[in-house]
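Next up is a structure, given as C-alpha cells.
Every protein chain but one is kept in place in this view of the complex.
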Amino acid sequence: MSIRTALLLILVALRATNAQAPTSPIAPRSAAPGGTRSIAIDSRLAADAKLRVGDRVVVSSEPGVAGDTVVIAGIVQRSADPAEVARAEYRIRLHLDHLQGLLGYGDRVDRFAVRTRDARSAREAISRIDAAAYGFRAHRSADVAVETSKTFAVVSRFHRAIGVITIVASAIFLLCIMLLKVDERRRDVAALRLIGCSARTIVGSVVLEAAAIAVLGSLAGVAVGGAASWIVNQHYQAVYRTPLRFSIVTGDIVLLAVALSLVLGLAAGWLAARRLVRTPPLALFGR
Amino acid sequence: MSAIVDARGLVREYRMGDEIVPALRGVSLTVDAGEYVAIVGPSGCGKSTLLNLLGVIDRPTSGELSIAGERVDRLSDGRATEFRLRRIGFVFQRFYLMQALTARENVELPLAEAGLAGTERRDRALELLDYVGLRRRERHRPSQLSGGEQQRVAIARALANRPALLLADEPTGELDARTGAEMIGLFERLNADGTTIVVVTHDEDLARAAKRVVHMRDGEIVG
Partner (left out) sequence: MIGALALASLVRHRARTVLAILGVAVSAAMLLDMVMLSSGMRESFRSLLLAQGFQLRLSPKGTLPFDTEATIRSADSIAAIIRARPTVLSVSPVLGGQLHFPLAASMVNATALGVEPAVQGDYELVDGRQPSAPDELVANEALLRALGRTIGDTVSAASGYDPQLRTLAGQRVLRIVGRVRFIYLALDQRAAALPIGTLRAMNGPQSEGRASLEMVRLRPGADVERERAALAASLRTVTVISTSEALKQVDERLSYFRQLAVILGAVSLTVGFLLVTTLVTVSVNERIGEISVMRAIGVHRWRVVAQILLESTMIMLVAAPAGLVLGLVTARWLNSILARFPGLPERIDFFLFQPSAAWTALGLLALSGILAGVYPSWRGASLPIATTLRQEAVG
C-alpha cells in the first residue's frame, strides 16, 4: 500500500477534544513517547469539518480500528494540481515515521524528491543515482509531469479541435456577413464606378473598412476573452476549491487571435468586394 | 352624383428637426363618382402628399377625409390596409411591380390578399390583362416588359379588386411620348367605363385629358 494511497485512505475520526481524555468509544493508541504528534490538514477538510489549528483529532488507517490522537498544527492550502481537480478526498500531512508506523509500512517510501542546484546538476544526479540504484530509477520532474498529464493532453487536443471548428465557422460567418454588408452598398459602388472610380479603389476601400472592423472586433474579442477567462477561473476555483488557474490568456494567444481574425476579416472583405466590382455598374443599379 | 372623395381642410405637416414643414395647408376637395380629375402644380406644391392622403397610405395632421362614404383619416393600420386593398387602386410613377413574379402573378397579388380562390383569381387576372392589352404577355417577368407594358400591368393590378377610386402618381413620368400617349388613351377608356380617377401629373397632355384640373401651389388648391 503506497503512502499516497494511505494519505487518501486515512479516515479522520473527528473528535475535536480539549486537553482532557477523548470521549470516543474508540480508544486511541497511546501517544508516542514524547507527547502528542502533530499533523497538518488541507483547507478543504478544515472548512468542511470546521477544524482549526490546535484541535485534537484521532487518525487511523482504517475505520473502526484504534488510532492515534494528534493535534492539528497547521492548515495547508491545496496545490494548483490539475490532477486533484474534481477529486473530493481530503489530504493530511504527517511526519514520515508517524505515517509509516500507522500503516505498518516499515521503512519504505514511494519516492524521494531531490532538489538540485541547476539543470546540469540534475542531469548529473540522475545518471549517478541510476548507476548506483538497484531496482529504482531517477526521473526529471518535468518528464514525470508529462507522463502523468496525459489526461490533460487529451483535454488540450479537444480544446484545439473546438478551436479549429470555431475558426472554420467564424470564417464562414464572416464571409457571409461581409457579403451581405457589401451587397447593401451596391448602388453606391455602382455610382462610384460610373463616375470613374477604379475597381482597385473600391476594393481597397472595402478591404480597409473590413480591416478596421477586424481590428476593432479583435480588440473587443480580446477584452471579452479576458473577462471570460477571469470568470471561468473564479467559477471553477470556487466549484473545485482549488487555486488552479483553468484559463490563462497569454500574449501569444492574444497575438494569434488578433492575427487570425485580421486575416479572416481581410480575406472576407476582399472576396466580397471583388465579387461586387466584377458586376457591371448598371446591373448593380438593377437595370 | 355621390362624392367618392370628400376632403375637408386637410393639413399635413412634417417635422424636420426643430422645424415644422407644412406640405398641405387646409385642402378641401370633392371628387364625384365617375370623375376624372388631374392635380397639377409645380414641384413641392403638395400634390403627391395629397394623393398619398387620398390613397390612405398617409394620415393627415388634421382635417377630415372620406372615401366612398367612409371616414379614413383616423383608421388603424389594419383597417387602412384593408381599405386600400378593396377600395383604392394605386398606380406609381415607377410601376413597382414584383420582379420575381410574372405579369399575371403581379395582377393576382391583391386578389390573393383579398382571399380569392386560385382559378377565380387567375381568370380575373387574365381578364384584366386582356383589358390592358397584355394577355399574350402574361408569363413575362417585368424585366422582359417595356416601360409602357409594365405600367399597364401596374394599372391592371390596381384594378384587381374593383376599387372605388383609382389614383395615379405621375403615371407617364417614366415613359416616352408615344407610350405616354397610349397610357393617356387607357386612362380615358378606364374613365369612360366608369372608373373614378385622380391623377397627379406634370404631363400637360395627361392633364388635358382629364375632365377637371385642380391647380395647387404651396400646399393649397388655387384653382
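In order of appearance the chains are A and B, and numbering begins at 1 in each one.
Going forward, contacts are C-beta pairs under 8 Å (C-beta built on N, C-alpha and C of every residue); 3 or more make two chains touch, one makes a residue touch a chain.
Not measured: the values here are computed from a predicted model.
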Contact list for the unshown chain, restricted to visible chains:
A, B
Among B:55, B:148, B:180 or B:219, which one is in touch with the chain left out?
B:55
Write down which of A:169, A:216 or A:259 is the residue touching the left-out chain.
A:169
Chain not shown, touching residues in subunit A
1-2, 5, 8-9, 11, 62-64, 86, 88-89, 134-136, 150-151, 154, 157-158, 161-162, 165, 168-169, 172-173, 175-177, 179-181, 183-184, 187, 236, 239, 275
Residues belonging to subunit B that touch the chain removed from view
48-49, 52, 55, 57-58, 77-78, 81-86, 88, 90, 92-94, 96, 98-101, 105, 108-110, 112-114, 157-158, 161
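As a convention for this text, only the chains that are shown with their structure count from here on.
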Inter-chain centre distance, subunit A versus subunit B - centres from mean C-alpha coordinates, in Å
71
